[in-house]
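Selected chains only, in their assembly positions.
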Amino acid sequence: MKNSLANERYEDIGFAKLDISREKRTGTAEAIYCAGKTKEQLLKILQTFEENGCSVLGTKCSAEQYEFVRAKMPKACYNEIAKIISVKAGKAAPNASKKSGKNRGTIAVCCAGTADLPVAEEAALTAEFFGAKVMRHYDVGIAGLHRLLSKIEEIRKADVVIAVAGMEGALAGVIAGLVKAPVIAVPTSVGYGASFQGVAPLLTMLNTCAEGVSVVNIDNGFGAAVSAVRMLNIK
Amino acid sequence: MKNSLANERYEDIGFAKLDISREKRTGTAEAIYCAGKTKEQLLKILQTFEENGCSVLGTKCSAEQYEFVRAKMPKACYNEIAKIISVKAGKAAPNASKKSGKNRGTIAVCCAGTADLPVAEEAALTAEFFGAKVMRHYDVGIAGLHRLLSKIEEIRKADVVIAVAGMEGALAGVIAGLVKAPVIAVPTSVGYGASFQGVAPLLTMLNTCAEGVSVVNIDNGFGAAVSAVRMLNIK
């Protein structure tokens, strides 16, 4: 068997093995899921990536984690709504650096309500971090359909659509029936009672009768953005 | 304590106690849930209502049950799609009989797809049995939104809307955002995989951000119709 993994490498720091070659292998660099890590672990991970000359992004980062990191890494940036921390290498963002000259395509990030903003911004900022162009259309939920329809011509210009919605999560299916682009649906934990922390919109999105929709985990704006970036990278 | 139930009566036939005074008390006569009853039990129940001079409706009635009943009660009618059996008393339908001169209002029964027809027809036929006027708009699901929008002016003329949908169940919320009438949402078990036999549209409908929606059990077209008839009876 030909050994297709022979050239992969990682940095071993004991409690973590940082996947230095991920960007080369998959097109986007390893990102850090900050929740569940101590602030010391997070700092060490970010520093190690920086030492390897890599830009790095962290999601679900608490304000407290960020404060701890910033004291040692003044270059670290933080978006409080999206809970994203990022450290750019001296050069540009990991992926964008190689392609900044090109038109990489546009992602439309749409969300149903104001309470979905944290997830929508996680998606938008991640996409921008990896070099994509983003257009935002927020609070276009189906309770007032004219809001969405007034923007639909603009949304049709995007190459990929990310549809973020909690509660009933109908937005993704409605958009998918109106555009040609692939739609990535992101259910959010916005809602109460029988929304079951996002299960309701998750099921809605998985069962939509509109075609062209695929779904990521509840509140996973990051994952939607990486999938979208991979789509922009086709060909 | 004043005894508000003193005038209620029922017919005791051993395995069942038929609520003869329900129509007077609640506005619509007792209906029979046929599933889980033997065909002998069903026949005896229908005969007893007939002997009491009551029209009667049965839901979820199998073809086999109907065949058995018809042999003894030639007046019995059956709708194969809706699985509804009905026996009209010599006079008109129980409720309608008293109001047939009046305009009792209109119920719009809308469904998302062709596979939702059995439930939609259960609702429509039940509503008509109890004397309401019904308009049907079928296959107006959100994957092709122009189908619904082309009918919305007509739907707006209805006093109550029943929205029937399986899979993602987004139809009810979309309609509720466009009309003034109360919307009764009926999730159906149409779909597969993560629709979980109707749980997905049930949750969608319970969580809709559109206002004015209330929900009945999965596949319960009958219940939606009775609620709608009660609404028409207000004032």
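For reference, chains read A and B in written order, and residue numbers begin at 1 within each chain.
Just so it is clear, contacts are C-beta pairs under 8 Å (C-beta built on N, C-alpha and C of every residue); 3 or more make two chains touch, one makes a residue touch a chain.
Bear in mind that the values here come from a model prediction, so they are computed numbers and not experimental data.
Undergrad: Considering just this structure file, the complete complex holds how many copies of the sequence, given 2 are shown?
TA: 8
Note that in this section only the chains that are shown with their structure count from here on.
Undergrad: Fitting on CA atoms only, what is the rotation between the copies chain A and chain B? Please report it in degrees, nearest 5.
TA: Superposing the C-alpha atoms of chain A on chain B needs a rotation of 180 degrees.
Undergrad: Could you put a whole-Å number on the gap between the CA centroids of chain A and chain B?
TA: 45
Undergrad: Which residues, counting only chain A, touch chain B once they are in their complex?
TA: Contact set of chain A toward chain B: 112-113, 141-145, 167-170, 173-174, 176-178, 191, 193-196, 199-201, 203-211.
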